[in-house]
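Below is one structure, written out as structure tokens; the observations come after it.
Removed from the display is one protein chain of the complex; every other protein chain stays in position.
Just so it is clear, A and B label the chains in written order, and each chain counts residues from 1 on its own.
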Amino acid sequence: MKRGLPIALALAAIGLTLYPVQATGYGIRVMLQLFMWIALAQSWNLISGLTGYVSFGHVAFFGTGAYASSLLIVKAGWPWPLACLGGGVVAAGVALVIGWPCLRLKGPYFAIAMLGLNEVLRVIASYYEGLTGGGNGLSLPTLYASVQIYYAMGLVAAAVTLVAYVILTSRFGLRLMTIREDEVAAESMGIDTLRYKLYAFLLSAIGPGIVGGLSARDQGYIEPISVFPLIMTITMIVMVLFGGKGTIWGPVLGATVLFAFQEAVWARFIYLHQLLFGAIIVAVVLLMPRGILGVLQQKYNLPRTI
Amino acid sequence: MGVLITPTMIGQVVISGLLAGSLYALVALGLGLIFGVMRVLNVAHGPLMMLGAYTTFWLFHWWGFNPYLSLLITMPLLFLVGVVLQHFLVRRVVDAPELSSLLLTFGVSIALVNLAQLAFTSDLRSVEFLTGSFIAGPYALSKPRLAACAFAVAITIGAFVFLRSTRLGKAVRAVSQSREVAQVCGIDVQRIHLLAFGIGSALAAAGGTLVAVMVAIQPEMGQVYTFKSFLVIVLGGAGNYPGALLGGLLLGLVEQLASLFLTTQVNEAVAYVLLVLVLLIRPTGLLKGRV
Partner (left out) sequence: MPPVLEVREAVKRFGGVAAVNRVSLSLEPGRVYGLIGPNGSGKTTLFNCITGVDRVDEGEVWFKGRRIDRLKPHRIFHLGMGRTFQVIRVFPELTALENLLVVTTSGYEEARRRARDLLGLVKLERLADEFAGNLSYGQQKLVELARVLMTDPDLILLDEPAAGVNRTLLNELLDAVRRLRDQGKTVLLVEHDMKVVMGLCETVFVLDHGEKLAEGAPGVIQADERVIEAYFGR
């Protein structure tokens, strides 16, 4: 088993790298989106899965990254790879500003604060029309770069997963987990819980920020509604819950399975799709709160790095 | 800004604020009951309100049912819905980490909203029943807002009479303060949980019914009320029921005051900024609550 995993990963990496050579435009787009969801889910996992602080407004970072990087491209003429990284940095900055006051709050209060964050950012994006084009949206210069964006997304997804692995096998990760297990005890044992939560929160915002920028670049056009959709937060949460929060491959598994599901159902039956996602959340919370990998982990005594 | 603020405008704003605030207080009281008794943040509170609004709409649409009379139907109906939700779903996560109940009610809220989308479509509906305003001196009082306020006040008073004077109401307050002690005193905590969720849902439904006459009805209409109810609870202090009233009125006032200076779009952010400020400065609420 131990030997098999790196080999499997290497094969997958090779396969995915070569994929665009003989795939259709549509196929590339699909995989590109899958990478995006993996990056989003894994990022959400970093804060909510590890520390137990549920972030309900995480898509705010996606939208922030989308706008920041698009503005860098349109107004400052930056090349898109750099602009997307810039989107990640701006998203982290927003996370710092929001997190510093809000992470002091106990779990439910933090959740409430995050719920509203999304709406506020959408309102801000709509309001500053001069800058963001307001409700009319923002158009990016035409560019056919699906293949490059495919690789960029893939890199981000891999990077975030790698970060998750590094964290989970470090003392930093252990400390994050103590916050989830018993925050009062953690604080009493010398762990500066606010600082650790903040680190996790910042790290969890970078991925969505970059990916938001990439997605905007790929679409060529953004508007407030399209980059701050509640359904995105919902989807991130379902993916991680389903696959297994607090694990490394759980978000990847959840993202893959539910993305496939989404491709099949969403396009035609959007409300049914969302309804099912709601039902899945309820079912997972009641029946399988640790998610698929979490359950397997417990049952077969698998290592934490699963 | 260059806008002259006259005393009349202030007066108008205060009145509008109180009218709107009474509705916030009503809905928030429902949320506060659920949170106070079970420590569950009912993210599905807004959707429950939405269901109340739709019920009123369909009753009006098909049978010309007086919307205000429909309170007699929407409140018991949503009470039952709340009891069912609590019994089959929420009950299992009351003792789990708060994360679980949060996610559960979140899932329920998504399910309810999309069920509504499927059943009712996202077409905007309205109940054209009461329109226009009373003119009292220099002030214009919107009729539906006045009626909503009147009913909201009546229902809220009823709720407080229940909490203060009836045995069940006292049991509810006891469980809010300490579940263990209440149990030791022979109170059937499970039954109180069912009751609290039912009443909370009924209050949300009442809010929905009253609002149905004033705004466009669509499946997502409740979401903003969920957030504002949370805000009111935070303002008034968790578990502090009279605090919810004051918090609601305060929110109404602040919003109306802000509308004098800000555009409608930015106004939506007012509630959020207020929330963050209160959470930072006085997380136990303006009156004493339990964090």
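Here is the rule we use: contacts are C-beta pairs under 8 Å (C-beta built on N, C-alpha and C of every residue); 3 or more make two chains touch, one makes a residue touch a chain.
Owing to the predicted nature of the structure, the values given are computational and were not obtained by experimental measurement.
Across the whole complex, the hidden chain's contacts among the shown chains comprise A.
The missing chain, though absent from the display, is touched by one residue of A:113, A:177, A:222 or A:280; that residue is A:177. Only one residue in the set A:97, A:185, A:225 or A:260 touches the chain that does not appear here, and it is A:185.
Listed here are the chain A residues that touch the chain not shown: 171, 174-175, 177-178, 181-182, 184-193.
As a working rule, only the chains that are shown with their structure count from here on.
Centre to centre, using the average C-alpha position, chain A and chain B are separated by 32 Å. Residue ranges on chain B touching chain A, taken from their complex, read 41, 43, 89, 92-93, 96-100, 102-104, 106-115, 117-118, 224, 226-227, 230-231, 234, 263, 265-266, 268-269, 271-273, 275-276, 279-280, 283, 291. Interface of chain A with chain B (complex): residues 52, 54, 56, 101-102, 104-109, 111-113, 115-117, 119-120, 123-124, 126-127, 234, 237, 241, 271-272, 274-275, 277-282, 285-286, 289.
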